[in-house]
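So the structure is just underneath, and the comments pick up after that.
Just one protein chain is left out here, and the rest sit where they should.
Letters are used for the chains, namely A, B and C, taken in the order the chains are written, and counting of residues starts over at 1 for each.
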Amino acid sequence: MDRAEPRVGRSPRVERVLASRAQWRQEVYRIIFEHDTPAGKGFDILLIAAILLSVTAVMLESVAEISIRHGPVLRTAEWLFTFLFTVEYGLRLATAISVKRYARSFYGVIDLLAVLPTYIGLVVAGGQAFIVIRILRVLRVFRVLKLTQFVGSERELLRALRASGYKIVVFLFAVLTSVVVIGSLMHFLEGAEGGFSSIPRSVYWAIVTITTVGYGDISPQTPIGQVLAAFLMILGYGIIAVPTGIVTVEMARTRGGLGELSSGRATPARTCASCAATGHDADASHCKYCGVAL
Amino acid sequence: MDRAEPRVGRSPRVERVLASRAQWRQEVYRIIFEHDTPAGKGFDILLIAAILLSVTAVMLESVAEISIRHGPVLRTAEWLFTFLFTVEYGLRLATAISVKRYARSFYGVIDLLAVLPTYIGLVVAGGQAFIVIRILRVLRVFRVLKLTQFVGSERELLRALRASGYKIVVFLFAVLTSVVVIGSLMHFLEGAEGGFSSIPRSVYWAIVTITTVGYGDISPQTPIGQVLAAFLMILGYGIIAVPTGIVTVEMARTRGGLGELSSGRATPARTCASCAATGHDADASHCKYCGVAL
Amino acid sequence: MDRAEPRVGRSPRVERVLASRAQWRQEVYRIIFEHDTPAGKGFDILLIAAILLSVTAVMLESVAEISIRHGPVLRTAEWLFTFLFTVEYGLRLATAISVKRYARSFYGVIDLLAVLPTYIGLVVAGGQAFIVIRILRVLRVFRVLKLTQFVGSERELLRALRASGYKIVVFLFAVLTSVVVIGSLMHFLEGAEGGFSSIPRSVYWAIVTITTVGYGDISPQTPIGQVLAAFLMILGYGIIAVPTGIVTVEMARTRGGLGELSSGRATPARTCASCAATGHDADASHCKYCGVAL
Partner (left out) sequence: MDRAEPRVGRSPRVERVLASRAQWRQEVYRIIFEHDTPAGKGFDILLIAAILLSVTAVMLESVAEISIRHGPVLRTAEWLFTFLFTVEYGLRLATAISVKRYARSFYGVIDLLAVLPTYIGLVVAGGQAFIVIRILRVLRVFRVLKLTQFVGSERELLRALRASGYKIVVFLFAVLTSVVVIGSLMHFLEGAEGGFSSIPRSVYWAIVTITTVGYGDISPQTPIGQVLAAFLMILGYGIIAVPTGIVTVEMARTRGGLGELSSGRATPARTCASCAATGHDADASHCKYCGVAL
């Protein structure tokens, strides 16, 4: 994703590039790209606070009453945050190990998109609308947390989800087919009265129903439509078990393998030297099968 | 389901039948029934694209505004796709190993149903309504995917669901009894005001509630009715755990057996050198069928 | 629950009591209380069909339009079924091993309640309303199924639920406390406008929300109320994991113990006579650890 930014243990290449630079660029790099010094951590916390404040300002400005009364303050805040984020983006470009890599990385693109809308708003009316994309910068929080206890949790979740991927696609495919078939049937059974005025709208209703959201803006009125709807509800209620089962089993598996490790217990898989048995608990000091010290 | 179509490794019988045929029938068979040549794969992708486009056209035509403006285009598309699917159906009939078997197979029936409504629409007004059944052809996608990584996923899901079958029936029976009893009670407690005008309608409401869909088109107004409704909600909220538990446990079990293989992991399936049996546990040191050391 | 009715393998006492009776009472007992002869099975199926038909008739009669047009037919059917169930109840009383035990058993009481409302309806207007209680007789279906493959499924489900009992009570207690606290808060925050006119009503809303039913008949209008509601939703969405986790783990445990047995595979827990290892698969013929024949 963003190989431009070094891991805690810097690679030799990064060290070499940094060493050849002016002192201030080394310092700035350490603060804004790395997270393991007090200055680096402080910067991260300030940055996340600024992102959250900035997004809150954008959200509040969208509320008519607040916008009327506190509009100038909020717009000033927006410009202030945009200015700060622009400076930060400039510093990142100036100190990144590889400018090209950073600019094209996931976070690099997000960083640019976070400041662009305000400037576009000067030229095109309404361009500011997209400023809320700035919230994506908050995802950066995962990078900071990565250095602490969260590392295992996040990696474990992603691993389990990736392993479940194929099965979840199969499941979604089955759900979507059901939804199109039942939605179309409802369009012909219910007609425009209950709100099933077209197939796409009926399919939308079927999704609202199978996921058990149930807004109630569209709902069947005829007995036969209600029977079909009841069937769809029970289907949705029952098959939620499928993704749940898939993810649970994958998670249980992950815990088995690198699980111990990522849960914060630093025990590598232990093997008895005498009988080669594995599966020992993290706190075991003797093989549970033959009693020889591990 | 559809034994008429051969697996990747053709059976000797299929080879024999094919060998006795004209070259073009062999070629067509390979393209439309098999999925392992570039031409076969290309055909599958085109077919699925055509199905999706065709269904999209039908769905769009059901939207009044679009139908008024783009009606002729959509109807032309419908005839075009119907023509293509008719030709395809004819070719399938002409090249299937056993015409009878194909015509009666699940996919054979779907293939026919996918083209019939358009023709029926010429004779009977509104006959076209059922054309959306064409979406079921999309299920064919599972056959194509079967050849790749999906094979394990799909089989595993079905296996777990089949194994959970009895328990899920018991569960559904309990849910339906609760729903009838509570629905009837609500009819007497609430009367017609809140919308509980008849027992079937009240049972419909109970299903909407126990599955946590909650449209809100019918909702209890009296205190005692709300107490009963609250009970039903908590019941529904709690017992969702039952099918989830069932499916999860079955999936965990299935993973034990052929699981390793299908998850894409590199754990080689252990085979007994003596009797060639597979499915040995990770900790097994001897073949569980013949007792020879693995 | 109903020890008055014998299991498949009759106990000596039952045999003794039956032997001392007239031939017809033995026959009737065998047919209506036991399920293992063709006559007994036929009776069970007819009985369940009659119950379902009878309940359907009651449900249809509650629909105004149907009641107006087909009232006489439905009322005749009701009397017919009541007559049949009365005769059946009389025969059960006449042939039960212990009349007292049967009359007080769960199914005995249900059998009586299934016929009483119709008779009460003659004296007290509206007494018939409770006739729908007849649906509970359908639970008898579990007794019939018990003899077939369902035996394991039902017992397994109940076992897992009973084992989870305490934890589920703790969970429900926590949910109810949250619901009362948040419901009361909403009453003070929202007032009568949004529908939060009293604490009980607000608690009802909180239950509708935490269980993710969400009717929408009552919904917060003030920003602070919406924040609290959002919190309650995410709480409800997250803690559904708790009962699910509890039941799943209990089910997984049950499978370990008597699981194999109840899943329809009649393998008792197998132990290797040579090395005393257990955990062999149902189809294993040799110990997977030492290779000795099981």
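Keep this in mind: contacts are C-beta pairs under 8 Å (C-beta built on N, C-alpha and C of every residue); 3 or more make two chains touch, one makes a residue touch a chain.
Since this is a predicted model, take the numbers as computed values, not measurements.
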Sole residue of C:49, C:124 or C:230 that reaches the chain not shown, by the stated touch rule: C:230
Contact set of subunit C toward the excluded chain (per top definition): 163, 166-167, 169-171, 173, 177, 180-181, 184, 187-188, 197-201, 203, 209, 212-216, 219, 223, 226, 229-230, 233-234, 236-238, 240-242, 244-246, 248-249, 252-253, 279
On subunit A, residues whose C-beta touches the chain left out of the figure: 55, 58-60, 62-64, 129-130, 132-133, 135-136, 138-139, 141-142, 145, 149-150, 152-154, 156-157, 160-161, 168, 172, 175, 200-201, 204, 207-208, 210-217, 236, 240, 243-244, 246-248, 250-252, 255, 263, 279-281, 283-293
Where the missing chain touches subunit B, by residue: 212-216, 244, 248
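Following the convention adopted for this analysis, only the chains that are shown with their structure count from here on.
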Rounded Å distance, subunit A centre to subunit B centre (Cα mean): 30
Where subunit B touches two or more other chains, by residue: 200-201, 212-216, 236, 240, 244, 246, 248, 252, 283
